[in-house]
Structure formats: structure tokens, C-alpha cells
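What follows is a single structure, and I will ask about it in a moment.
Complex shown without one protein chain; remaining protein chains in place.
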Amino acid sequence: MIDVLIVGGGGAGLRAAIAVAETDPSLKVAVVSKVYPMRSHTVSAEGGAAAVIGLGDTLDEHCYDTVSGGDWLCDQDAVEAFVAEAPEELIQLEHWGCPWSRESDGRVAVRPFGGMKKMRTWYAADKTGFHLLHTLFQTTLKYQDVIRYDEWYVTKLVVDDGRVHGVVAVEIRTGRIETIPARTVILATGGCGKVFPFTTNAAIKTGDGMALAYRAGAPLKDMEFVQYHPTGLPFTGILITEAARAEGGWLINKDGYRYLQDYDLGTPTPTPKLRSMELGPRDRLSQAFVHEQHKGRTVDTPYGPVVYLDLRHLGERKIDSRIPFVRELCRSYQNLDPATDLIPVRPVVHYMMGGVHTDIDGATPIAGLYAAGETACVSINGANRLGSNSLPEILVFGRRAGIAAAAFATSHREAEAAAVHSQGEDERRRLERAREGSRHGERIADLREQMQHTLEGAAGIYRTGDVLTKAVDTLADLRERAEEARVEDNSTTFNTELINLQELHTMLEVAQTIVACALNRQESRGAHQRTDYSARDDDAYLAHSLVHRAPDGTPSVGLLPVTITRWPPGERVYGRD
Amino acid sequence: MTAGDRATAYRPRRDPLWFARTRTYTLFVLRELTSVFVAWSIVFLLMLVDAVLGGSLERFADLAARPWMIAVNVVALAATVFHTITFLNLAPKATVVRLDGYRLPAWMIQGGNHSLWLAVSAVIAFFVLRGFR
Amino acid sequence: MKRTLEPYLWLLFSGGGVVAALVLPVLVLLFGVLMPLGVLDWPAAGHLQGLLGNVLVRLALLVVVVLCLFHAAHRIRHTSEELLGIARFDLVIAILCYGAAITGGIYAAVLMF
């Protein structure tokens, strides 16, 4: 029997695993991941990780930037815990060998980032997530007792009587379906960007953990808050990190005009100014793009309208030392050189603020079930996450969840529950039936594509009641059709089609909650902008959306008050001192 | 994972002609085969030394002038030159020189090596051809 | 800890590689190509005897011979194993290759001293 079973080998999952191993080496820890841990999507994070390390910076300022950046939808107790622990976590990573970029005297270097009033973003050139994940992964190799289930796909949480008892998972390589009993489970499965057609997210980001928890009866929170990043490469959706703007890049429209000055984001200065212009928050920058498009000031390309990111004035040296990966990506995927050419960019789905509802220790309402990382919603990101807050978040709350789960596992030493066997058998039969395949139904890819376009149309940067209402029906219909989807592969060995089908189901589940929450929130806040309710409405909606799965499988949305400690709701001000 | 699961994996057979598959593999093998001519050169040198010490230089000169001998030695020359170039070019890989924390670029080390080669060759030629007159 | 001879063999191989690189091309060029072709005249036997009469020259020559033979032995051992896929006979091949190199070295020493 596993004491702490972690679903997900990304930054959050690995940090949790180490925390458990260090807390109590006698506990049995396992990490189950559908890809080898170092392939997890944390690997793609580029820009950096925020944490206060002196230089005239204070914890309060980081809190304020986070809370105002999140349009006051953050739980402030969680933000305070997060900001207080982030520096230790990043130093811990340093002690484990993370190659942070340095000042000439040997101290860790920091750079500015969007929505942050001080320079507090630590970075490892522009491959921060890559170095962070590989450092964590290589460090976990030291803990030889951590059991790894690499390339196992979790399909179900075994929950009975309000208490988690383990998971059911498929070993992708052999097709073996197994029930793994566990005293506690931590979900660290990352985000769900693949619900949308155009995203920076990897193929694996299909919202599995959110759907697993939701189906098992745990609520999801703030699912309407989907972050668009203002600078994605057209076609591929590859991210051009915010660090490019932090180092001094400009956003210009088709007339070469720095258009952000028209959207209450400050006045242009030649060098970057914190919390101003290109260093405003992502929601506001992405919204500005849509207005530019309506004014006809964007450039049309086969892959939709774009504006340009101009890095030419930074010069080759600075580009190569600070953001070499940007140059590499532009060269290999866009066939241009940012030192001499403009980079075409457009907003792209990037990050999920919402997720599994947890408290500040990662605990969900189901006993023994925890969640951390992008899949969770501890509520530090509110209505809009600030760039570089997510990497420290996965560390801080990965560790917290690990410690909390370890404590729970130590104090709850019951034997295996009967439910483990019966639920495991049911799930096995369901999966085996799915694998038998069907030559009829529609293609998985076609259904997926319809879902993605439905979401883009209804839950994009701007939303409207009618369209959302229609999307509710479309998604319900798609769910039925997905039950009949065509499966051509009935092999037991590395059957990726079977996995893709499970992922389609989880994405549809998540898509429904996004639309339901967006429809329910009749105001505009942060990343959620309703054209039919264009103002923020603190009287009615200074509250989280909490969505449960009703017995008939449809989402049912309620509200949960926001925790305010020291920063009463105010106006979000950028570019004005 | 059981042994049975592993058994289903396909294990490709060894490709006996692997070195012919890409140009770079072939170059590598050629580079390694220069060693045969290095050995030959030493044999040839020892024959020369034997002749010089035994007073039979004439006979050695006759042997060396046979067309097949010349052919072998032309190939040996090409091989040893190829060896020299590849060996001196690859030397900076093992010896990373740092000055002031920054790495000396490879071309500098390579340039130094090749200059040394020319110098040594000149000295040897000098002694063989006219030294101790 | 498992002991291995490889570091020593590799040092000899590398040293041999450097020596071979620096001295062999010019020697082969002179004695193997230019002189036999008549482009250059053979030096007088006395001149060469004079050179070899110097003990330092003989010592240097011995070092060149031994190192180059080791270099060749090392590479021939590895290349034959890779080329022919006979790494499982490594021990035998190694004994043959290095054995030949050692024999050559001893022969050279006997010859010159």
C-alpha cells in the first residue's frame, strides 16, 4: 500500500515527492506520470520564477502585485503564504544545483516581469522551467525509494465515503490496467490548455487531474479564468516569453506604433518601466490586441491577425545572453532572426488560473486527496496570474501538499478498503470495452477539434451570454458523440489512441465547467471579460466560482467568498504612478 | 514490468555495414584506419635504422624505390597527414584551456598545434638533410 | 573499486597520437617518397650513422617507436572490434595488439642499443 501517491511528474509532483521523502523516509511514495517526468510541461517554462530577495523589495509589494494582478480574486492568506515561502523554495532549488543566471559577484540575478513593481524574477537564461524541472528530476534520483510509474496513465480516483483510496491506471507500454491502493493521493497533473485550439501548452496538457477530482466529487474553482498570453508565434503557438519584453522588447501594430499607450497602460519609454506598457499584466495586453484588431491595425496572416514584437533595438549581444532560446525558436520555427526582423505574435491560450479547489495545504474536500500546481486552485492567481508566479507556486504548494499528505498518511493507517477492488474492476471493464474499439463513430481528432473551436468561440478573450449558452448545448452534444467515438487501435502495447480518447473525455468535462462558470459570472474581471457585463461587480461577484458535478453529469456552479486579509479591493492601475 | 513484456520488444539486428551508412561514419573509420599506416611507418623506419646501422643503406634505397613500395608510402603519407590534421584538430576537446574564466577558443589551440607541427617537421628535415655536416 | 588499465593505455595512445602527428608525415615524405623518387638525394650513409650515433637521437627514436606502436595498437584494437563486431574477444585482441607493440619496442631497443 502506497502512503503518498502523486499523480504527475512535473515541477509540482516532483517537489511534493521530495518533500515526502524528506519528511519521513519510512513512508512509501510513488510518482505516476503519463510521460517520463523530465518530459512534463514544466520543461517549457521560459521566463523565470518570482520571489523577493532583497534589493529594496518587500514581501508586501509582491503580495500587492499578485493581488491586484489577480483583480482581487486571490485568497490573500494563500498569497501571503506563497510570497513568504517562495524565496526559500528558489534558494532550495539553488542548493540542489539549479543553474540560475548570476550577477558578476556571484549572487542570483533577477529581471523585471509583467505586472511586478520590483525586479524579482529569478531566471536561468530563458529556459527557467527546463532547468528547474531537470534539477528536480535529477535530485529525485537521489531518493532511490521514490517509486516511479513512468508512462502510466491514471484514469480514475478510487473514492469511497468521502475518502480517497487510490487510483486506477493503465501502464501504457503493456496496456495493463491496475488499481494502485494508496492512503493519500496528490494530483499534480498540470493545466488544460489543449481544450483550446491555439495554445502554448504541450500535447499532454489535457486537464486530467481536474476531471479526475471533479468526477470523484471534488469541486473545481474559478474555471472561467483562462489566461491568454499576448505573444505566441502564429501557427505553432510557441511562446515568446515575457522576458523578451522585460529585457526591453516592444509591441507594435501594423503602423509600427506602440499601441499599448492607447489602453491605459502608460506612456512609452525607451527602456522598460515596471508595471507599465509592455510590462502590464497579460489579461490587459491580450485585450488590447483584440481592440487593435477591431480597429484594423493588426496584420492579417494565414494563421490569423498578428502584431509585432520588436527586439531589434536590443542588439544581438543582449538577445544572445538574456534570451537565447527566443532567438533559437524564431530561427527554427519562424525562419526569422529577432536581431534583424520583427516577430509576428498573437495572443495564445497559456495558463489555467482555475482548478481543483484546495486550501492552503493543497487539501481538497475529499479526505486524503490533495492537489498542487497548475491543476489546483489554491487561489493565489485570482482572475489573472502574473507571469513568473507559477513556477514558485508549483514549488511552494507542491511541498506543502507533500507535507500535508505525509502527515495524513501517518495518522490514517487503515487497511485497504473494499471499494478499491470493486471500483477497480468496474474501471477495468470500462477501459477494456473502450479498447475493443469501434469502426463506426466519429474520429477522436474531429470531435476534439469541434470542442476546441467551440471553446475558442465562446470562452476566448471576450465572452457573451448567448454564445456561452449555445456552447453549453454543443458541448453536451459532443460528450454524447464522444462516447461513440471511433477507435481503430485495439492493441495492448503502447495504445496511444486509447489514451487520446480518455483525454478527450477529460477535456470535454473540463470544457463544460469553463463554459458553465463563464456563463454564471455576470461581470468582467481579469481574464474573464463579458461584453454583456463589461464592469467588475464586487457586490455580487467578489467570490470564487465553485463548480460541482451534478448526478446527471452536468456542472452546477455556486459561489464561495474570497478571503481578504490586508488589501481591500481597489482599482487596477498600470502605467500611472 | 515482467520479462514477458520486455520480450515483445523488437531488437534490431546489428548492421554489419554501419560504417558505410553515413559519410561521417566513413570518415571516422578512415581516421581510425590511419593507425595501420602509423604502424607501417614505424616498420619502415626500423628497416631504415637497421640498414643504416648494418651498413646496407644502398639495398634499402633500392627496395624503397620499387614502385609498389613508393605506392604504399604515398598512401602512408596521405594517411599520416590525415591523422595529423584530425588528431591536432580534436586535441582541444580534451584540453579545455581557461584564461580568466573564459574559454580559449578551439581555433587558437588548433592553430598552435599546427604551427608546432610545421616547426617540428622543419627541424627534422633540417637534421636529416644537412645537420652535422 | 574496479581497477582498469584503460587510463594508462589511453595516455600512451594519446602521447603516441601526438608524436605520430608531429614526426611521421615528414619522415615518410622524405624517406618514403621524395628520396625514392629521386626528388631528393639520399644522404650519405655516414651522415645518417652520425645522427644515430648520438645517444639522445637514439633515445628519442625509441620513444617515437614505442609510442607510435602503442597508438596504432590501441586504435587497431578498438577499430577492429567496432568494425567487425567482435568486442567479446576483447581480451585476446588486446593481448595481440599490445603484444605486437611491445615486441616491436623490444626489437627497436635491441637494434639500437
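Letters are used for the chains, namely A, B and C, taken in the order the chains are written, and counting of residues starts over at 1 for each.
Here, a residue touches a chain if its C-beta (ideal position, glycine included) is under 8 Å from a C-beta of that chain, and two chains touch if they have at least 3 such contacts.
By our rule, contacts and distances are computed from a predicted model.
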The complex lacks one chain in this depiction; which UniProt name from "ABC transporter ATP-binding protein", "Dihydroorotate dehydrogenase", "Fumarate reductase iron-sulfur subunit" or "Branched-chain amino acid transport system permease protein" does that chain carry?
"Fumarate reductase iron-sulfur subunit"
Sort by label and list the shown chains the missing chain touches.
A, B, C
Sole touch to the unshown chain from A:T23, A:T155, A:T199 or A:Q512: residue A:T199
For the chain left off this view, which of A:Y64, A:W96 or A:W567 is in contact with it?
A:W96
Touch as defined at the start, partner being the missing chain; which of A:T58, A:T493, A:S534 or A:T565 qualifies?
A:T493
Even though one chain is not shown, subunit C touches it at residues 1-2, 4, 6-8, 10-11, 14, 78-79, 82, 85, 87
Hidden partner chain, residues of subunit A it touches
35-36, 38-41, 43-44, 87-88, 91-92, 94-97, 99-108, 127, 130-131, 134, 138-139, 141-142, 144, 150, 173, 194, 197-204, 235-239, 302-303, 328-329, 332-333, 443-446, 449, 452, 486-489, 491, 493-497
Hey, which subunit B residues sit against the chain that's not shown?
6, 8-12, 14-15, 18-19, 21-22, 24-25, 28, 32, 90, 93-96, 98, 100-103
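Simple rule for what comes next: only the chains that are shown with their structure count from here on.
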For subunit A and subunit C, let me know how many angstrom lie between their CA-based centres, rounded off.
63
Rounded to the nearest Å, the gap between Cα centres of subunit A and subunit B is 56
Chain centres from averaged Cα atoms put subunit B and subunit C apart, in whole Å, by 11
With touch defined as at the start, can you tell me which subunit B residues reach subunit C in the complex?
14, 16, 19, 29, 32-36, 38-39, 41-46, 48-50, 52-53, 55, 57, 61, 64-65, 69-70, 72-74, 76-77, 80-81, 83-84, 87-88, 91, 94, 116-117, 120-121, 124-125, 127-129, 131-133
Under the touch definition given earlier, write down the residues of subunit C that touch subunit B in their complex.
14, 16-18, 20-33, 35-38, 40, 42-43, 45, 47-52, 61, 64-65, 68-69, 71-76, 78-79, 82-83, 85, 104, 107-108, 111-112
